[in-house]
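Only one protein chain is missing from this complex, and each of the others stays in its spot.
Going in written order, the chains are labelled A, B and C, and every chain counts its residues from 1.
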Amino acid sequence: MLFLRRTLPLILAFVLGIIGIAIYYIPHNAAQDLENELAKWDRIVAAFAMLLGLYSLMRLHWSRVRRQQAGWGYSSLVFLGFAIMFFLSLFNNGLGPFVAKSSADTDPFVWMYNNVQVPADGTMFSILAFFIASAAYRTFRARTPEAAILLVSAMIVMIGRVPIGALISDWIPWAAQWLMAVPNLAAKRGILLGVSLGAVATSLRIIFGIERAYLGGGES
Amino acid sequence: MRKILIGIVWLLCVIPICAQQPEEVKAFDAPNDAGGSITVTWKRIDTLPPGTLYHIALSEFPEGPFHLVKKIASETNLMSDAPGTFGHGTETSQYHFFNITAFPDPGDSSKTVAIENGKTYYFQIGTQLPSGDLFFSNSIPAQAFGNLFNQTKLNNFILGTVFSIIILVSIYMARRRTLFIRRIAGLEALDEALGRATEMGKPVLFTHGLTGMGSVSTIAAVNILSRVARRTAEFNTTLRVANNDAVVMAVSHEVVKEAYLNAGRPDAYNEDIVFMAATEQFSYAAAVDGMMVRERPAANIMMGYFFAESLLLAETGASIGAIQIAGTDSYTQLPFFITTCDYTLMGEELYAASAYLAREPKLLGSLKGQDIGKAVVLLVLLMGTLLSTLGNQSLTHLFTAY
Amino acid sequence: MNRDKLFFFVFLCLFVILNAYLLSSGKLAANWDGFGIIIAVGITLSLYSFLYKDNPLFKFAENLYVGVAAAYTLDQVWYTAVLADVLNPIFGLNDTPVDLVRMLPAILGLCMLTQLASPTISWLSRISFAFVVGLGSGLAIPRTIAANLLAQIEPSMQSLSASAEGFNLFVILVGVVTVLVYFFYSVEHTGAVGISSKIGIWFLMISFGASFGYTIMARLSLLIGRVGFLLQDWLKLQLPLF
Partner (left out) sequence: MKDFLLNIDRRIIFVFVALGVIIPSLTEFPLPIKPTSTVQSIYDTIEEIAAKNGTVLISFDYGPGSMPEVQPMALSVLRHCFNKKVKVVGMCLWPTGVGLAQLAFDTVSKEFGAQYGTDYVFLGFKPGYTTLILNMGRNFHDAFAQDLQGNRTTELAVTRNIKGLKDFDYVLCLAAGNTPDGAWIPFGQERYKFKFGLGCTAVMAPDQFPYLQSGQMNGLMGGLAGAAEYEVLIKTPGTATEGMRPQSIVHLIIILFIILGNVMYFLHGRQKGGA
């Protein structure tokens, strides 16, 4: 049993990892067809992974409703929203769930998307505009020389990237563009090189079974 | 005399023909592909008048008929245009090349027929002068087949192999002996903040990011939490750990409990230290903010992967005058932490701090291996620029992704 | 607490009165479109009430949205992946040619769902995770090297010259190198290493400043978008007013 539960997944990850690397260097049709087939499989498993994510989200709220934890009433609203939308999705503008999605703009599903999801998602992050302004006044401080450089660079970019910068002086947009395309580029490339080396190292640890966190279940 | 004159006239006629007929024509399977393509190459002729065209012709039989595949201008398609396949040698500017993947259907000229693998085709290159005269080379046979290694990716393969070996060896080494890691200034700042909270007799607040236990950032955050809990247990300072994920909360419970046990203060541990603030992003931020305003912690420690809530947390923390130490590998949120916190662990520093504290070989070894990788990249960049400035592009070419 | 309730009540009354006016004056159509706009405005304003303080209206809109968004994603996964790529080819629905090989990845996918089942079968999910994570890691390594290492190293190895362009290339080189030195953990940051890591921090700070400015710009753009919706789509103002 331990073989099936632990060794088999590790072997599978190793074999698929090595195949994934190798087929990159092999232009032969056999390798490329294998890559295409594996990628197709991955897409299908990924679809189930998305279902898993949705299921665990709903389960979290369900457990709160069931145990009547603090704020469980709000969790039941999640089910209300989900239930309405889910029903409309199955309804599919009268076509049912086993044919391709309706693309009619009179579909009530589209109405829900446009009038609930779009305003809610769009508003959520715009709230931060207010908090940024408040933080700008109360907390964005040049506590250290480094923070001072950061703030000056931010102010040049902010003013240089909107038309009013060009009204004040042509140098401001020029300076903003230079900051973006030279020092900013340099730092971002440095970070990118470091992060990419880290990403390759993490992938290697997974393939060689050194990193097993993805298997879950208390193994490190 | 007459014979000599005839000879001269004959020579005058033949020499241009010889000079204008493509030479050194070669046809072979196009390298680095799955087949279905044949490359023809031939020597560049410098003396051609402007407007000359090359004809590339193909036949399925040695005796013909030959079908015109393409006409190209005589200045184009030099081997030096495709350094990935032909390299950067000086001679590449002296040869033309062309890849043939299909030819016009002899039965229906509006359609094309693809080159098949394993079948012999015959090729001719012709020079068409502006006057309309056409001079063809001899015909050359070739077959297409699938290749087993993409030579243009050789540098990628070598770099990948070498780096993999470095990482794996470093992890192996880290299991045998301790590896040196530089002092992480953020950890000292952390101790200072905990010290000050103790002096003031106020609590310490620890917040995780929003990601679950599967993320490297959260694992690093938990390692740091272990250190924080140990210190607060020793100093007898109140600790509060805010959570938004049930699994992370369960792990945090264990980690804090163990830290209190190791510090010899199991009595000081209670279940209220680690609590669930809220599960949704903004409600979580609002709940933690509310708690900060009520309990006024002296130190506010934020570690892990943060999203937009970082600003809400750090702003409130700063407004209550707490010492704030943050650490995140979320580069979009880093600027907000840098301007609102007293010390910030930036990007990989979070992992390094965690590796430093946890002393786990796989993390330390990996970090060490990546350092070697960075050192190599750094040297290559400096050497490459120097050589390139001196006029030698060889190192730059070695690192070109084709 | 009383003051909060008062605010809530006034807010609600204003919202009702305004909509009544808009509907009666014909600015908002009395059909699903007009009703949709009222719902959207209600959600927008409820979420903005967070600016006053965290409150039930905010939580109402937030949780409703979480449910709707989850079902929307489920809808997309169902129609374009589960139906089109799994059920159609396996059962030959909707005139799709039958392809039974698709059963294998579908079984792998179903195994993934066992993660939430009882521990006796939940180990099956590990096989699916091993497939996805192992293959993903393998595919990523050579491509990361090509796109993020080689392709990024090569443009920083150009010949320098005494021109504006050469100067910029030089600054970029200095920046890349010093930032790499900053993220170097094997040596203590003293002496020459200390100086270069300090320069690296300056480069990082300029770039974080750029990100900071751009992030502020992004959040404000979202607010402008929402305010535009409230002014034009709801209140039907003809802009510019003056």
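We take it that contacts are C-beta pairs under 8 Å (C-beta built on N, C-alpha and C of every residue); 3 or more make two chains touch, one makes a residue touch a chain.
All figures in this text were calculated on a predicted structure; none of them were measured in a lab.
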item: Chain not shown, its touching partners among those shown; value: A, B, C
item: Contact residue for the chain not shown (choose from B:P130, B:G264 or B:G321); value: B:G321
item: Hidden partner chain, touching residue among A:S76, A:N114 or A:T144; value: A:N114
item: Selected residue (touches chain absent from view) among C:P56, C:G194 or C:G228; value: C:G228
item: Full-complex contact with the absent chain, from A:L8, A:A22 or A:M50; value: A:M50
item: Hidden partner chain, residues of chain B it touches; value: 318-324, 331-332, 342, 401
item: Missing-chain contacts mapped onto chain A; value: 32, 35-36, 38-40, 42-43, 46-47, 49-50, 99-101, 103, 105, 110, 113-114, 117-122, 124-126, 129-134, 136-142, 151, 154-155, 158-159, 161-164, 166-167, 173, 177, 180-181, 184-185, 188-189, 192
item: Positions on chain C where the hidden chain makes contact; value: 51-52, 69, 72-73, 76-77, 79-81, 84-85, 94, 96, 136, 139-140, 143-144, 146-148, 151-152, 154-155, 172, 207, 210-211, 214-218, 220-228, 231, 237, 239-242
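Basically, only the chains that are shown with their structure count from here on.
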item: Chain pair bearing the highest count of C-beta contacts; value: A-C
item: Distance between chain centroids, defined by C-alpha means - chain A, chain B (Å); value: 19
item: Inter-chain centre distance, chain A versus chain C - centres from mean C-alpha coordinates, in Å; value: 6
item: Centre-of-Cα separation between chain C and chain B, whole angstrom; value: 22
item: Shared-contact residues (touching 2 or more other chains) in chain B; value: 153, 156-157, 160, 163-164, 282, 331, 335-336, 338-339, 347-348, 374, 377
item: Residues within chain C bordering two or more other chains; value: 50, 59, 62-63, 66, 141-142, 145, 149, 153, 156, 173, 176-177, 180, 183, 204-205, 208-209, 212, 215
item: Residue numbers on chain A that touch chain C, as the complex places them; value: 4-6, 8-10, 12-21, 24-25, 38-52, 54-59, 71, 74-75, 77-86, 89, 92, 97-101, 109, 111-130, 132, 136, 146-147, 149-158, 161-162, 179-194, 196-197, 199-200, 202-204, 206-207, 214-217
item: Footprint of chain C on chain B - complex, ascending; value: 153, 155-157, 159-160, 163-164, 179-183, 280, 282-283, 286-287, 290, 331-332, 334-336, 338-339, 346-349, 352, 367-368, 371, 374-375, 377-378, 380-382, 384-385, 388-389, 391, 393, 395-396, 399-401
item: Footprint of chain A on chain C - complex, ascending; value: 32, 36-37, 39-41, 43-44, 47-48, 50-51, 59-75, 77-87, 93-94, 102, 104-106, 108-110, 112-113, 115-116, 123, 126-145, 148-149, 152-153, 156, 168, 171-180, 182-183, 200-210, 212-217, 219-220, 222-223, 225-226, 229
